[in-house]
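The structure follows.
Removed from the display is one protein chain of the complex; every other protein chain stays in position.
The chains carry the letters A, B and C, assigned in the order they are written, with residues numbered from 1 in each.
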Amino acid sequence: MSINKMSLRIAGAAGQGVESTGAGFSLALSRGGLNLFTMQDYMSRIRGGLNFFQIRVAPNEIFTHTDNIHLLLALNKEAFDTYRTDIVPGGGIIYDQDMKVEDKELEDDGIKAFASPIIEIAEDVGGNRLMTNTAAVAISSGITGFSFEKIGEVIENSFAKKGKQIVEGNLRVAEVAYDFGRDTYYDQFEYHLAEVDRPPRMMINGNQAFSLGALASGCRFISSYPMTPATTIMEILASHAEEYGVLVKQTEDEIAAMCMAIGASHMGVRAMTATSGGGFSLKVEALGLAGMTETPVVIVNVQRPGPSTGLATRTEQGDLRFMLHASQGEFPRLVLTPGTVEQAFEAGARAFNLAEKYQTPVIVLSDQFLGVSSRVLEQDTFDFNGVNIDRGELLRPEDLDKLEEDYQRYVFTETGISPRAIPGSHEKAFYPVTSDEHGPDGHILEDRTNRFRMMNKRMKKLETASIDLWQPELYGPEEADITFVAWGSTYGPLREAVDWLNDDGSSANMLHLPQVWPFPEKRVSEILSGARRVIGVESNFSAQLAGLIREETGFHIGSNILRYDGRPFSPNYITQCLEEERFNAQTI
Amino acid sequence: MSINKMSLRIAGAAGQGVESTGAGFSLALSRGGLNLFTMQDYMSRIRGGLNFFQIRVAPNEIFTHTDNIHLLLALNKEAFDTYRTDIVPGGGIIYDQDMKVEDKELEDDGIKAFASPIIEIAEDVGGNRLMTNTAAVAISSGITGFSFEKIGEVIENSFAKKGKQIVEGNLRVAEVAYDFGRDTYYDQFEYHLAEVDRPPRMMINGNQAFSLGALASGCRFISSYPMTPATTIMEILASHAEEYGVLVKQTEDEIAAMCMAIGASHMGVRAMTATSGGGFSLKVEALGLAGMTETPVVIVNVQRPGPSTGLATRTEQGDLRFMLHASQGEFPRLVLTPGTVEQAFEAGARAFNLAEKYQTPVIVLSDQFLGVSSRVLEQDTFDFNGVNIDRGELLRPEDLDKLEEDYQRYVFTETGISPRAIPGSHEKAFYPVTSDEHGPDGHILEDRTNRFRMMNKRMKKLETASIDLWQPELYGPEEADITFVAWGSTYGPLREAVDWLNDDGSSANMLHLPQVWPFPEKRVSEILSGARRVIGVESNFSAQLAGLIREETGFHIGSNILRYDGRPFSPNYITQCLEEERFNAQTI
Amino acid sequence: MLRPSDFIVYQKPTWCPGNPSCGNFHILSTIRTTLAELNLAPHQAIISSGIGCGSKMPDYTKINGFMGIHGRPLAVASGMALANGEQVVIAITGDGDGYAIGGNHFIHTMRRNINITHIAQNNQVYGLTKGQYSPTSQKGYKSKTSPYGAIEPPINPMTHALAGEASFVSRTFAGDREHMVRIFKEAIQHRGYALVDVLQPCIIFNRVNTYEWYGARVYDVEEDGHDRRDKSAAWRLAQLWGEKIPIGVLYQEERPTYEDQEVALRNGSLVKQELKLLNPVQVEKLKALFL
Partner (left out) sequence: MLRPSDFIVYQKPTWCPGNPSCGNFHILSTIRTTLAELNLAPHQAIISSGIGCGSKMPDYTKINGFMGIHGRPLAVASGMALANGEQVVIAITGDGDGYAIGGNHFIHTMRRNINITHIAQNNQVYGLTKGQYSPTSQKGYKSKTSPYGAIEPPINPMTHALAGEASFVSRTFAGDREHMVRIFKEAIQHRGYALVDVLQPCIIFNRVNTYEWYGARVYDVEEDGHDRRDKSAAWRLAQLWGEKIPIGVLYQEERPTYEDQEVALRNGSLVKQELKLLNPVQVEKLKALFL
């Protein structure tokens, strides 16, 4: 018997409500005080195909899913057939009683067959086949013994908009289904879920957390063009447009999105744009414009697998190097690579400060796995009060009053940072800026000495920004036989892999980089040069961070665990690769 | 007294005919059998400002200009004042007699003042102030003692279109001016030019040479959007559109340019596009489309200094890394970095073969310095007959006849290369291709095992292409105290710097890469690991090739001579940096 | 003789089933019918599409297909048509694809009059990305990115096509297969650029512009005796959108295609020209330019 330690996978076709069912059930679990990690696997289509939503519950805090599941809720036959092999012995599978399945075989594998009158209950009790999902969730709840009250609450909330009748219908269906599950199968099933009494907590994913961070730090403008898996950032901000005074502009294309954000930021508003690879590609030219004009701007790239359209709804970390070198010529940029929901919030809260302090584009490089996977966090995890709005060297009207000469936008300084006046904020606040090389006053200037100095000035900001680095985290024992190196969303699966290894008597730790540019050379060199064995873990083909590390430190990571099939890492995948020594392009 | 060993700089405002005068004079010199190198320095404006055209003549073959000049033809006062300090003692300066100058000072510096009735001759003899340039060239010719016949010939050719009267007027002006120069100053001037009797040779620059290579290897389609300094490639091809059956399409923007080239290539036509940094940025998304669909396509980036618009008419090598990583995700691409006019031709001749053999985008990374600087070459330098048109694994109708099943576009192979059928070329030649991940038959496929295999297949092509590398050249003695490393247009100035050093008793050689991707790891490692002292020479801020070398080989080049003021390297700049140990961002 | 079923492939459409189902099903079957009726074998035509629900069309059709990137089908198709004038080139875009991100290619391809049939699947919404408003969504349209209702007037493909000198301007409705077949055929047979804006119900995200909604409004302009050569009349019709929505051919003119006027095509299609080394005369001529 195990309590609050299991993974549930809800699987079916797009349009069958996999996502809403998963989201609803996890919300109920979250409200029930459980620790969760949810992840989604879905195809690029609106209906049909095979998708799943997986909820992992654990007594301790968790940062990842794992490959094995304990309970499968199969909404159709394909889901049943495809995923039953992922179920651990002793696990179970819920399916409609009318589905033709070989329950004999299940038994042989030690898997419990929880055939259930899902549709029947929906139709008979609710009078509506659309209530199937309600029935399915409630049965799952009953089988695991989870609180009916919480399920009921979520049902009430989610159907509230549709009117009392629908709410009541669903509740009736839920009740009957719940009872069926509990009465019929609860005793046979060893994985139980039990409410834990604690103050309400937040269930939140990477895109949401980033958006909160952005709101907290004063983002007031987002111009974007929809692109999976980044769209929800714009959508979240849009839903708060009025309340927080955030202007959300869906544009005609990504070029406009980037340029509008630059225009808004130039006028003094904290501005951002969010997209995925293809959209980022279209922003590349204007990225350089921001670099050259020293306009602060935040660009989020929620990665998905390329090249080109690739696997539009899946995950990968294939864009690291692209972020570092996108756009012609050389200019400073900062690249944040948050690995957890907490770091996603922090990235949102940091990015706008960094952009304004260094007057440069800041790229937040996330990915689908981080963007859509939820965790449950204490309410005070995100320190809203601790957010510090630092606009950098921004001239106030009093400062401008004191100016004796014309204001010079790009005056040379020690740090490379030139105090910024917002156009129109004062009668002295006018000046030209240009994408051409320019003199300190912003006017076009081709002089070669000025060019050297301006290049040095701009690039100097990168050095200045190095004092402000978001330093890598060393997770696990200080000293270990294996040091894994990772960035971005690999954090979760790798962290747990490290735990597993240490629990198993090996010794391992993880060096994780939440910021890759400017490169935290000192810290990385220090750790790696002292490490016994170093293994990179990246969700791409070329081991891009490993390459960057070699370029920046000389340290050569010869063994990399790579994944580039569009699916996120799991601790299982990592430990298996390690065991079987499948390094570099030798994938599983 | 020195014969055929000097540099002449023609300087003045845009609109004064600096370029046409320089081009005309160098053509005459070329026809006179001299060895030349010409370079241009001009501002981003149509009229005004200060531009120059520099012609270097030498008895031996030369690959670069140098910083010192022997004769300055100053078309205005600003040119006079700005450039007189670049004149070597014993050199001279030609200017109109009405220009107010301090000839006393010139004398002190050992510079000869060649005040001349330039405008007067044009007006009095030609009756037309527009003939000033003719007068100026002819005076220069007279002062240096160069053949009047050749000058006359060029004048005839270039004014032929304007009618007999204009030709004759110019010839009369030229005669008088020539005589003036010869009679008044020839004896005082020690730098003479004398016709050399040899078969006619070609005077040609990098953009022209590339275009010839492209034509030779069967380029039949170019879609581009104008962008300095790449526009002339499209213009050259346009001027031959009818004769060579090349379709030249000026598009609405660079995105369309790239996409049209992809569309044309998909239909079986050798296709290209040419641009500079900003335009390349706009092609980034479609670059990935070519990578994913395995469509051959050639993209030329004639670099200019960034970021953004930067210095639009100048030179830099700031885009190396950008070329390697542009576009989301990972896919194979080849990057050629020709360093000389000969290599530019070869790049044109190779690129289309490589693109079709490896079914992938090929980037030709040139720059303004290579693109617009001319050299004089023997007529057989470009081996047109030796050009080999290799379309790679292209299925002929006979091959398709034999097919028993439906044709599969992306069949898995050892080399990663799948035989290509041109759509519509046969009744079996139909298939889908997509920017989404796909199966061997080209249909969309999200399966994870297929994804791994398709990624491996595509990336395998990079390995396959490594047997076909354009290997680095080691110039100079096999063993040397200093080994310089360079790519692209740095070839010329660095080659001469190496010569100077060796002539001076030092010992130096140069490793030059005409292709940077796939990276010629073996050869570079071999040379560098055996080198005594290695110094990188690059026209950018970050020493991008040095970084790549460290990433790929582990070899760390700590000292780099860099230039990023928009001006090309010269042997003087390089040797001075070496002498003063100005490495990395410590520029002159 | 080809039959519509000759264009079926094993890949099953991923569009939303239902009753009624996604308008794309009807467009797909209409394309098959059209190809069959025009007797175009799978290798004789090519579809260049973008990214969006409808852009998956080539994945479900036995034909040459190029599913490119979002917004660029017309640019890719232009390259195809210029390279091989013997292929029938069809560009398929969504409304987002063709009129939002692809708007620049839209306005420039029209005036060039390159021989392309442009089928725009206009469902007035972003389908594949789950329901954001599109440039053709009507004012006030609510979606996750316009929770307060869209505040910009929609783009009108018909007026733009007339302003952009398209030589064939038409609209049809996915709920009327017969009408679609007729228009598709005319568009393919038209020499030059032909726009077919297809009103295509998205049954999942667009709950406003449904089969019924369109069905109650559309009427063919021919019924009113419209003369498709009359541009002023076309301009007036183009502006109608409300109680009555005109479908059919609003405008057609005959004028030379881009290909007709392009010097490099005087000897026929580029793909038909043998790819061989330059001959000695050509080489000498080239060299002479630099002597």
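The working rule: contacts are C-beta pairs under 8 Å (C-beta built on N, C-alpha and C of every residue); 3 or more make two chains touch, one makes a residue touch a chain.
Remember, predicted model here, so these are calculated numbers, not experimental data.
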Neighbouring displayed chains - absent chain, whole complex: A, B, C
Selected residue (touches chain absent from view) among A:Leu8, A:Val125 or A:Val248: A:Val248
Full-complex contact with the absent chain, from A:Gln54, A:Gln208, A:Thr232 or A:Asn450: A:Gln208
Option from A:Ala261, A:Leu320, A:Leu395 or A:Ile417 whose C-beta touches the chain left out: A:Ala261
Touching residue (missing chain; options B:Ser26, B:Ser44, B:Ser265 or B:Gln515): B:Ser44
Contact set of chain A toward the excluded chain (per top definition): 31, 200-204, 208, 212, 215-216, 218, 220-221, 223, 240-249, 251-253, 255-256, 259-271, 285-286, 289, 293, 379, 382, 384-385, 387, 389, 391, 422-436, 442-444
For chain B, the residues touching the chain missing from this view: 15, 43-49, 225-228, 231, 234-235, 238-239, 241-242, 248, 250, 252-254, 278, 308-309, 312
Absent chain, residues of chain C that touch it: 100-101, 103-104, 107-108, 111-113, 135, 148, 151-156, 159-160, 162-165, 232, 235-236, 258, 261-263
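Quick note on the criterion: only the chains that are shown with their structure count from here on.
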Chain centre separation (chain B, chain C; CA means) in Å: 41
Intercentroid distance (Cα basis), chain C paired with chain A, Å: 37
Whole-Å gap separating chain A and chain B, where each centre is the average of the chain's CA atoms: 44
Multi-partner residues of chain A (each touching 2 or more other chains): 43-44, 278, 308-309, 312
Interface hub residues of chain C, defined as touching at least two other chains: 51, 69
